[in-house]
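One chain of protein is taken out of this complex; the other chains stay put.
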Amino acid sequence: MADSMQEQFEKWKRETLAKSTARMPERPERTVTASGRDVDTLYVPKDMQDGAARETYLTQIGFPGEYPFTRGVQPAMYRSRFWTMRQYAGFADAEETNQRYRFLLENGQTGLSVAFDLPTQIGYDSDHALSSGEVGKVGVAIDTLADMEVLFDSIPLDKVSTSMTINAPAAVLLAMYVAVGAKQGVPPEKLTGTIQNDVLKEYIARGTYIFPPAPSLRLITNIFAYASKHLPRFNTISVSGYHIREAGSTATQEVSFTLADGIAYVEAARSAGLDIDKFAPRISFFFGAMTDVLEEVAKFRAARRLWARIMRERFGAKDPRSCMLRFHTQTCGFTLTAQQVDNNVVRVALQALAAVLGGTQSLHTNSRDEALALPTEEAVQVALRTQQVIAHESGVGHTVDPLAGSYYIEQLTDEIEAEARTYIKRIDEMGGMVSAIEQHYPQSEIEQSSYRYQQEIERGERVIVGVNRYATDEEVQPETLAISQEAVRRQIDRLGKARSERDGAAVTRALDALETGARGEDNLMPLIVDAVQAYASVGEICDRLRKVFGEYEESGV
Amino acid sequence: MSTNTPKRILIGKVGLDGHDRGAKFLVRALRNAGYEVIYTGIRRTPEQIVRTAIDEDVDVIGLSLLSGAHNELFARVAQLIEEEQAEDIIMFAGGTIPDKDIPHLKSLGFRQVFTPGASLSEILSALKEELGGGE
Partner (left out) sequence: MDAIVDNIRRGDRRSLARAMSLVDGVSDTSQALKDHLRRSTGKVPWWGFTGPPGVGKSTLIDALVDMLRRRGKRVGVVAIDPTSPLSDGALLGDRVRMMRHAEDGDVFIRSLATHHREGGLSDATIHCARLLELADYDPVLIETVGVGQNEVDVAPLADVCTVILAPGFGDDIQLTKAGLLEIADCVVVNKCDLPGSNRLLKEIHRELGGLPTAALAYEKDTKVDRAGDAAESTTDAVEIFGIEAKSGKNVEELLDTLFEMDAAARTPDERRRRNERRVLSEIRRGATVEYRRALEGELSGDGMAELLDTLQRGECSVESAVAQLVTKAADRVRQPEVSENDREPK
């Protein structure tokens, strides 16, 4: 390349950066250090003379907002807009959750994140035998559209972005969200948000699956197709590594298995006839953030670069947005200790910092008491403030990808990318991710890493402050949130009410049509929308699908 | 039962909770500590757990649950054990269990309740104690 680094840099500023800031101007606040020094948008090795080194820089590291996006998917990153501060919440019933959402929105949160209870996630109604004891425990219980209406009462869906952590029955909950929007007068084109909709990681690490892989992929591609027509601003999949990491994987495994899942979804969509540049820009990712700050930053950069290359080289994507790995991060829950819970605030702060230095698009910070139960309002506020302190007081958001050029970071980024490629190649050889899952490959890799990590802790080789070192005899019992039985009863009552007030014949018709559609090749989304609007329940819809698709059984240890 | 044959432990995940990292670790660690371990997998009903425990003639049932549903589901297991007159099987409980729920679980027959932060060595010594110093 004849142009010097300085010339390349200027070109980037003139073209990529300018175009971006025209659309999304930088925030009005001055970007200065604590001492008042002006901070530039980006720092590059301006004086890099050596042609080969420059070439390496440009291909490997490059500029933010430009392929391969190592330094970030947007040119100005947090100078234009901070990451979305999105705290996951949801418990007991829709009313209580609605109150918590309004509290968070008033306190400056910019997006909603919905946690559903296990029965909802696994497609059972609140009154199902298997739901006993589980209703409202880890998230909000949603049985019919009536619950969804309560959940978003007084929350304008054209003004907030909602992320729903729902996978196997994602189609149902998405249909409900669209229906609530319609009732508010918000057309689907205006709705923004995300559904997790990543069933492959359920088989690998999270366990809330319903149907076997093949029909699950069919549902997922149905959602892609429907959304590309009706929900252009909605992210219809959040390919997740968080749970894989939580299950005990290494950073490399987190990247490898997540991207391999992504590859499987892209291939499924392509086989379903979808144009890659139509749906790929809507794919988003979800990673964990561990306390080893520097490894995490390298991990995020490696993931971005590798995904971009996969999309262009393997899938021939033309639209640059198809190559952008946009991601949400959650600080890793399993690092939270029950002992000396205030230490967790520090852990979360470091993990959040790693995510920000790594260029995340949105972030959830855990509350300090989450090792014990769902968090109190006070703990949730501290978690949110953690993000706000990083955003407004730390200065790390003033410049893009500040750790670039660090010898350690760049080498680690290269290593993680190379290791991930090896894993992906192995998975390809096994016939792809679905096949690899059926052969228990990612699961057993994770089990081994997890076992090793835990043994290190047990043997004291890996220090966990307050647990295996600096432990104290303590009596402190943080206040944890109790789920009221009241709320569960209310939920079941509401379900009963919805069932008695709806048009039973219409429900049956809609469910029959859905079952017929499931046996055929049609896109099931419109049929599911019909069913939810008739107030068919999550359980009823999923039971019909179970009839056709069967249920998945795990393959064991 | 011969005094030299290893003790048999069933590790069960009851209810809908799919987090099995801890259970899977425990299963391996117990095997390495000399126990014969039967792992039920996730999403098992109390009925399946108890039936398995009895058919396999286990010495210990270890239940793991992180979704907060322990009061209902563990109670059901305890009830079934009583109905089957299998109270000689030692029961342990583990998971995100607040301290205030522990007395109740103990009254149901759970000899030991492990909360988050319990170490492997704690679990192993508790087992040794309950099983009377056997391997």
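In order of appearance the chains are A and B, and numbering begins at 1 in each one.
The rule is simple: a residue touches a chain if its C-beta (ideal position, glycine included) is under 8 Å from a C-beta of that chain, and two chains touch if they have at least 3 such contacts.
Predicted model only: the values in this text are computed from it and were never measured.
Q: Considering all chains of the complex, which shown ones does the missing chain contact?
A: A, B
Q: Which of B:L16, B:V37 or B:I90 sits in contact with the chain that's absent?
A: For the chain that is not drawn, the touching residue is B:V37.
Q: Provide the residue numbers of chain A that touch the chain removed from this figure.
A: Against the left-out chain, chain A lists 430-431, 435, 438-440, 553-557.
Q: What chain B residues would touch the chain not displayed?
A: Here the touching residues of chain B are 1-2, 5-6, 27-28, 30-41, 44-45, 47-48, 51-52, 54-57, 84-86, 135.
In the analysis below, only the chains that are shown with their structure count from here on.
Q: Quick check on the complex: what are the chain B residues that touch chain A?
A: Within the complex, chain B touches chain A at residues 15-21, 24-25, 27-29, 39, 41-43, 45, 67-73, 76, 96, 98-99, 115-117, 119-121.
Q: How about chain A: which of its residues touch chain B in the complex?
A: 118-119, 121-122, 124, 130-134, 137-138, 202, 206-208, 246-248, 334, 337-339, 371-374, 447, 450-451, 454-455, 458, 467-468, 477, 480, 483, 554, 556-557
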